[in-house]
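What follows is a single structure, written as structure tokens, with notes after it.
Note that this complex is displayed minus one protein chain, with the remaining chains in position.
Showing chain A:
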Amino acid sequence: MAEEERRHTIVVLVDNEPGVLARVIGLFSGRGYNIESLTVAQVDKVRAQSRINIVTTGTELVIEQIKALLGKLVPVHRVQDLTIEGPHVERELALVKVLGDREQLVRALRIADFMHARLVDSSPESFVFEMTGTSDELDAFISLVEPVEVSRAGVVAIGRGRTVLASNGA
């Protein structure tokens, strides 16, 4: 099996019950796996289910282990490795604060315009931009505008086309 490490985006459908996030995080920290990003939010109120998006890196064996261990957690309904299971869309949101004089702010605004970031707050010495895109796009924007503060939401992802991730039965 392949030895080189690869980045994987894994989505997990879980019961929205206390401790479920601690279980997922504990699985990674307890076994020394990486988490590059992790997001969680309720996505189905009626069934009280949440969706966790995890970006991690590892060799093929490690990624297999991670998925098997996630699948074993009692409140977990489904585990999907989007990196393997076909084309998907990944997005991340960032709020980016830039400080400076007029000239610096105008320069930032131009970059934002060009990269499709939105201005969501402004004062005479500061701008806050909102940007949505792939993690790479966010990285590029952030390195260009030289912000003083960044807040990123982490990756959310979904498969392209007709495939649907839903809990089996119940």
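By our rule, a residue touches a chain if its C-beta (ideal position, glycine included) is under 8 Å from a C-beta of that chain, and two chains touch if they have at least 3 such contacts; residues count from 1.
Heads up, the rule we're going with is that contacts and distances are computed from a predicted model.
Asker: Can you match the unshown chain of the complex to its UniProt protein name from these: "Acetolactate synthase", "Putative ABC transport system permease protein", "Xanthine dehydrogenase YagS FAD-binding subunit" or "Sarcosine oxidase, alpha subunit family protein"?
Answerer: UniProt protein name of the non-displayed chain: "Acetolactate synthase".
Asker: Specify the residue from the set A:Ala22, A:Ala41, A:Ile84 or A:Ala166 that touches the hidden chain.
Answerer: A:Ala22
Asker: Can you work out which residue in A:Asp44, A:Glu64 or A:Glu125 touches the chain that's missing from view?
Answerer: Going through A:Asp44, A:Glu64 or A:Glu125 one by one, A:Glu64 is the residue touching the chain not shown.
Asker: Where does chain A touch the missing chain, residue by residue?
Answerer: These residues of chain A touch the chain that is not shown: 1, 14-15, 18-19, 22-23, 26, 30, 61, 64-65, 68-69, 71-77, 167, 170.
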